[in-house]
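Shown next, in structure tokens, is the structure this report addresses.
Then we have subunit A:
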Amino acid sequence: MEIIKELIIGLFYIIVFPGLLFLVIYGGLSEWLDRKFYAQMQNRQGPPWYQPFADIIKLMSKQVIIPKAADKKMFKILPFIAIAAINTSIFMIPIFSNSALYGFRGDIIAVIYLLSIPTATLFLIGWSSTSPYATIGSMRVLTQLFAYEVPLLIAVLGPCILAGSWSIEDVAVFFTNNPWLMLVNIIGFLVAIVALQGKLERVPFDIPHAETEIVGGVFTEYSGRLYGFMRLALDMEMVVVAALINAVFLGGSFGYSGWIGLLLFVIKTEFVVFLLSVLKAAMARVKINQMVDFCWKWLAPFAILQILICIVARFMING
Partner candidate 1 sequence: MARPLRAWRELVKNLFRKHVTGQYPHTKPVIDKNYRAKILFDANKCIGCNICVRNCPADAIKIIQVNQDEKPTEVDGKTIPAKRKFKCVIDLAKCVYCGQCTDGCPVKALSSSQDFELAHFNREALIDEMKHPYETESKKK
Partner candidate 2 sequence: MKNEEKIKQSLEKQFSDKIEVEARSKQKLWAKVDANISHDVIKYMFDELKFQYLATITGTEEGDNFEVLYHLQADEHSILCTLRAVLPIKKPDLKTITDIIPGAIWYERELVDMFGINVIGLPKGNRYPLPDGWPKDVHPLRKNLTQEELSKYPKEGK
């Protein structure tokens, strides 16, 4: 009986909360808010709240076309690998309270690497569909990965050094106890927001699927259900990274739990989404060489500067 009970609880975690269902619903709503902000900033009306769900439902009912030259198994399985990786990473991030479901020492590294898996699947998707547009798209995915991943990782390390722990929970608890120290991380926060724009492949770094250059990029050959899952994965990824930023830079739930924790979580993650959409609306897409230049010449030095500041601050706290 115990085993069955544990199994049901485990399945509940994976499928309902904080797993799949929560991510799908909150991801859809976040996508809607992002689109609504974007539309409003462009003086447009924007979609109704159910639009992302309607899109997904429509795509689920459409025919799936797999190109003859593509690797069929890879082509079919990759979207699910991306979803599984994102779903796993949410278990280590605290959501409504300051404790995560399966937090352990060093989970921040695990989360960063789990979040690289969707990017790697994007590369494989492009490569296995063999169309010229998708091939160029996947080349761009990899190039871009090497550009934004390092600044992002260094930026996230800053708060960890300050808190003196490699666990996301501990970082969140540290900032709950010392909220003023969040201001030390302001540079790191901005670096992380810009790098995330690359991770989530949005303007100005939506180079891997720049529609005016390479049609759909890596997604060119995808259609129907499989494309729907891939879009879902990107929405879920946005929620997970927003939650990560919330926990690492914005002090988690400030020790609250329950409804207030929920409210704080929603406000803070949507604030991150809002910042992301302002960046998306205010810039033009850059070229891949300019993107790499920018990440290494500007983002990475600033991230290192942040680490220096954090180390100095750490000594001052302890001293």
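Note that in this section a contact is a pair of C-beta atoms (placed from the backbone, for glycine too) under 8 Å apart; a residue touches a chain by one contact, two chains touch by 3 or more; residues count from 1.
Regarding candidate selection, all candidates are chains of the complex that A comes from, given by their letters.
This structure is a prediction, so every number in the text was calculated from the model and none was measured.
Trainee: Once the contact definition is applied, which of 1 or 2 turns out to touch subunit A in the complex?
Mentor: Of all the numbered candidates, the touching one is 1.
Trainee: Show which residues of subunit A lie in contact with candidate 1 when the two form their complex.
Mentor: That would be residues 37, 39-46, 278, 281-283 of subunit A.
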